[in-house]
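Left out: one protein chain. Kept in place: all the others.
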Amino acid sequence: MTELWEGLVTAVKLIISLDPEVMEIAGRSLAISATSSTIAALICLPLGAVIHSNKFPGKRTLINIVQTLFSLPTVAVGLFVFVLFSRAGPIGGLDIMFTPVAMVIGQVILISPIMLGLTISALSGVDKAIADTAISLGASGLQTAVITLREARFAVLAGLIMGFGRAISEVGLSLMVGGNIAGFTRTITTAISLETSKGDLELALALGIILIVIALVINLVLNRVQQR
Amino acid sequence: MTELWEGLVTAVKLIISLDPEVMEIAGRSLAISATSSTIAALICLPLGAVIHSNKFPGKRTLINIVQTLFSLPTVAVGLFVFVLFSRAGPIGGLDIMFTPVAMVIGQVILISPIMLGLTISALSGVDKAIADTAISLGASGLQTAVITLREARFAVLAGLIMGFGRAISEVGLSLMVGGNIAGFTRTITTAISLETSKGDLELALALGIILIVIALVINLVLNRVQQR
Amino acid sequence: MTMALIETVNIGQKYAGQYILKDVNLNINRGEVFALIGPTGAGKTTLLRLLDLLEVPASGSVYFDGMDVTDNKSLRLQARRRMSFVLQKPVVFNMSVYNNVACGLRWRREKEATIRQRVSRALELADMAEYINRNARTLSGGETQRVAIARALAVAPEVLFLDEPTANLDPISTSKIEEVLAHIIGDQKTTVVMATHNMSQGQRLADRIGVIMNGEILQTGSPGDIFSTPQKKEVAEFVGVDNILSGVIVNRDNELVTIDIGGNLIQAISDYPIGEEVHALIRPEDITLAPRKDASSARNTFEGRIARIFPVGALVRVEVACGFPLLAVVTKRSAEDLSLAVNKRVYATFKATAVHIIKRWN
Amino acid sequence: MTMALIETVNIGQKYAGQYILKDVNLNINRGEVFALIGPTGAGKTTLLRLLDLLEVPASGSVYFDGMDVTDNKSLRLQARRRMSFVLQKPVVFNMSVYNNVACGLRWRREKEATIRQRVSRALELADMAEYINRNARTLSGGETQRVAIARALAVAPEVLFLDEPTANLDPISTSKIEEVLAHIIGDQKTTVVMATHNMSQGQRLADRIGVIMNGEILQTGSPGDIFSTPQKKEVAEFVGVDNILSGVIVNRDNELVTIDIGGNLIQAISDYPIGEEVHALIRPEDITLAPRKDASSARNTFEGRIARIFPVGALVRVEVACGFPLLAVVTKRSAEDLSLAVNKRVYATFKATAVHIIKRWN
Partner (left out) sequence: GQQRLKVATTTSLYDTGLWDYLEPIFEEEYGVELDILYAGTGIALEYGMRGDVDVIAVHSKAREEQFVAEGYGVERVPFAYNYFLIVGPEGDPAGIKDMSPEDAFRTLYEAASSSFISRGDDSGTHGKEKAIWASAGYDYEAVRTAGQWYVEAGRGMGPTLLMASEMQGYTLTDIGTFLSYKSELELVPLVEEGAILLNVYSVIAISPEKHPGTNIEMANNLIAFLTSPQIQELIGNYGVEQYGMPLFTPCAGAEPQS
């Protein structure tokens, strides 16, 4: 229990002192997961709207598959990306292994099913009359999608936050394809994992708390934006 | 790339041969995450309905906090549970460290915010007139909650699947409080992490594929139930 | 003390800091049919939601069957189980028509057999029996409204609230539903509170009517009272008294008064003294048009020219300019018989008793 | 070839494998006001959705302004940008009233200044200007309907579709909206297609009416035609011809025929030959009641007793039993003058020209 308390104290100290190393990895964590979340959102919001608003054979199956991928283990995604981009792999020439780029690619693969699935389920709650009304007022397919997403904005945002949360909190993937290189690919979660294996549980807990603080800030910002 | 193919072949072989060791850890993975998902669902569905249908000061903040916890890193939850239940911890006497019980507790903590947050956002999509109609026809608070959840069943189910997916795919927590003990607390994900650290990528990938197959089956079953 | 089934004491409701319903005191008696009429945005729905205990008033108290149910949760549920409500924009649950109608009964823990029987009966009453197995979401507007009515009837409420119950129905379905309502009102002594903008519906079904405008109840009374003796100009306008003339009482002889309407003198029956500023209200259907001045007992006859003619269903509305504008309604047949046409000279006649006098600025 | 603005060729729609609209061939001409009337579930909404290109027909083709828009996505969008639709159950977007009304214009990429001006104008027309900054979700039923109408008007459509546009409105708002519609119809030559169960609304506004029942258009024609010469019994019933008598033509003298209605003889004008089985349709407002048989020119006079009397607005419906049941409508005033009462003996009179004859089983 003392560890919890000390963890909290350490976290506060690190935050207040703006510890440069902590700030650096926190910034990197945020940058990487914000990038992957943005890319995934740009793919999934329109795709989700298209899937939602069209009837086609196999739609139900597609949604099932997407939802199944909610269970993608990070390390499996890490393996997949590794096997793909490693020097010996099919697209190894790009030389992006153990760089933030590989981490972003992995995170996009990891969270896209989440954002896509939750976007579709958020849209499923919108009265069909909303889309009808938009169409009847001359909205194009895209415009209809935008207004429908807007009506479901609370649930859509929850889906985006979930995707971001999954990205910033994952570790298996980052370790596997990022390698936890100090000053280059080390993020808060890989640092937590390092500190844990080094036995510095307080510092690990403190980093966990800092991660949650970052998530909270992002959350508040997104909510502010949504409410406008 | 060959690893991917070999991983697939290995997965199929392991599944077809009903490899006893694989079956055992798969069964354990499923049992643990199904238990924690059920517990979390029993907590979060009613709680979500209560939060959704009541107005109270700080509601928005509460939801923000819940959504922030979407970013809980598994290893941080693991540390938290570890510190709580370890011999030196405040409730160390229970002697549940490195048992499936500790893993279930940790997973419930990890996925409850997810199920709660997504339940609330699923309900946010339901026309307010649904609850009004139910109340005006004499539904009690609980009955109103049930019918409202039922109207949002697609999105509610997506939330439950997300929670389950998070539970069955997480690894940091299971390693930390379960300990990856062969024959006792080893699950598919901890086995994947072990095989990866051993460098047996094919087997790790094969286990990943098996995990996804399990998730798919669960998914189809839940969808079948929902459609009834 | 005779007890009203529902009684409100000074209830009000506000949204966004603004009172949209103010100090409503209303008694609904057991077994009566009470209709709320009023224009769009008057507060009808808001008031029904308070009476049905869907919302808690911002101020004041609601009594049901003698109990204060303003904010006691369990009392409110108990009371609500004795009522049901057909919302203005009826929604159905995403399930079969049968299950929709069965919901209220299930929530009251009725036996399956009872439920089956009552659901069938309610669907028959609403003429929706053949739709029993359809998913309710696929119904048309009018069908949805009828399912909502069946659903409310199925629980055999003591009080039935209806918010524009026939807004989406054609005349034939409307009269069917009105028959059903008349039937349950007569047979089961159900108390009915309805909001309607269809005044003739109010007239046909209601024992008492309340006219609500801008969040205030301006007048309550029997349909006859409301329609023939509105107490305020706004009410008069709303219930279709198209002739509202402002004048001053200039003479009186017992009850018979003479009113000066911008130079034209009208005779009417009233208690108001000489000098009182009043409105003279005349329903257009109380005005007779004739080509010649005839020697009838009617006190008021004015000569004028027809300014406009427009048909409304089986009737024709005729605007006569006779120093002041007068609107008369005659049947199509009479219009043809009299060969009424714009600019034609006619005599408009009405009895002194057909003029209803109210004070101005009240 | 004069081209209809919208033309449908054999369009049909099916849900769950069942045709609920069959082989509809309809031309909507530029600038006309076309009203679809029909009972609940007839298929009015379904047909409007097909015409507005919200749905693709299961069979047949839709032409807009000469182009086949049955299933070409981009042509459909182009065509739809020239239309707008007020849905039967209007929904508003969860944003301010202003933004709701501005949506259609934004989607057409109009300039902000134009948008501001057109939104204000549309809200004024719908009498909703004071609500401009309110969140549209907080509006009452009638207010919501008016916003939906403003939203549809704001885009200045060539074709305006209205599905029960005044279902939730009180009489005063209804006439305001009808005035607005009359105005845009007259001023802007907008083509209007509306579904309504309010027949007098159809009569007031429409150039042409189509009667739809069970997914089929039974008759189209001018309001006068539909109301006075319905061609099928179902249409007659629906448009309020309450007297539908079955009989056989037993005699004819030029155009004047005699019909035997179960022993009672009625005279009417018709081309049908002797022996033809027909329905005789008589509108209740074409029947005069009198205490004495008078020497009018009317061919048909029947003696009977009053079976029932019930008031409807300014009118009274009187059921007379004179060998067969006859329903007459008189004004309240005449009812009083004649002191009509149940069981009283009266003479019911109607002209031969007031009887409309249609063949049975067609």
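Per-chain residue numbering starts at 1, and chain names A, B, C and D are given in the order in which the chains are listed.
Quick note on the criterion: a residue touches a chain if its C-beta (ideal position, glycine included) is under 8 Å from a C-beta of that chain, and two chains touch if they have at least 3 such contacts.
On a predicted model such as this, the values are computed, not experimentally measured, just so you know.
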item	value
In the full complex, displayed partners of the excluded chain	A, B
Contacting the left-out chain in the complete assembly, out of B:Met176, B:Leu205 or B:Ile218	B:Met176
Full-complex contact with the absent chain, from A:Leu42, A:Ala182 or A:Val221	A:Ala182
Residues of chain B in contact with the chain not shown	82, 86-88, 97-98, 175-176, 179-183, 186, 190-191, 194, 196-201
Touching residues (missing chain, whole complex) on chain A	86-89, 95, 97-98, 175, 179-182, 184, 190, 194, 196-199, 201
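Criterion: only the chains that are shown with their structure count from here on.
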item	value
Co-neighbours of chain D and chain A - touch as defined	none
Partner chains shared by chain C and chain D (touch criterion as defined above)	none
For chain A paired with chain B, centre-to-centre distance based on mean C-alpha positions, whole Å	17
Shared-contact residues (touching 2 or more other chains) in chain B	127
Where chain C touches two or more other chains, by residue	89
Graph class of chain-chain contacts, one of line, ring, star, complete, other	ring
Footprint of chain C on chain D - complex, ascending	15-16, 37-41, 45, 88-89, 138-143, 146, 163-164, 167-173, 197, 199-200, 203-204, 237-238, 240, 283-286, 288, 310-315, 329-333
Residue ranges of chain C touching chain B (in the complex, touch as defined)	49, 52, 54, 77, 80-81, 83-85, 87, 89-91, 93-95, 103-104, 107-108, 151-152, 155, 161
Chain B partner contacts - residues on chain A that touch it in the complex	1, 3-4, 7, 60, 64-65, 67-76, 78-80, 82-84, 89-90, 114, 117-118, 120-122, 124-127, 152, 154-155, 157-159, 161-162, 164-166, 168-172, 176, 188-189, 192-193, 196, 201, 204-205, 208-209, 211-212, 214-216, 219-220, 223
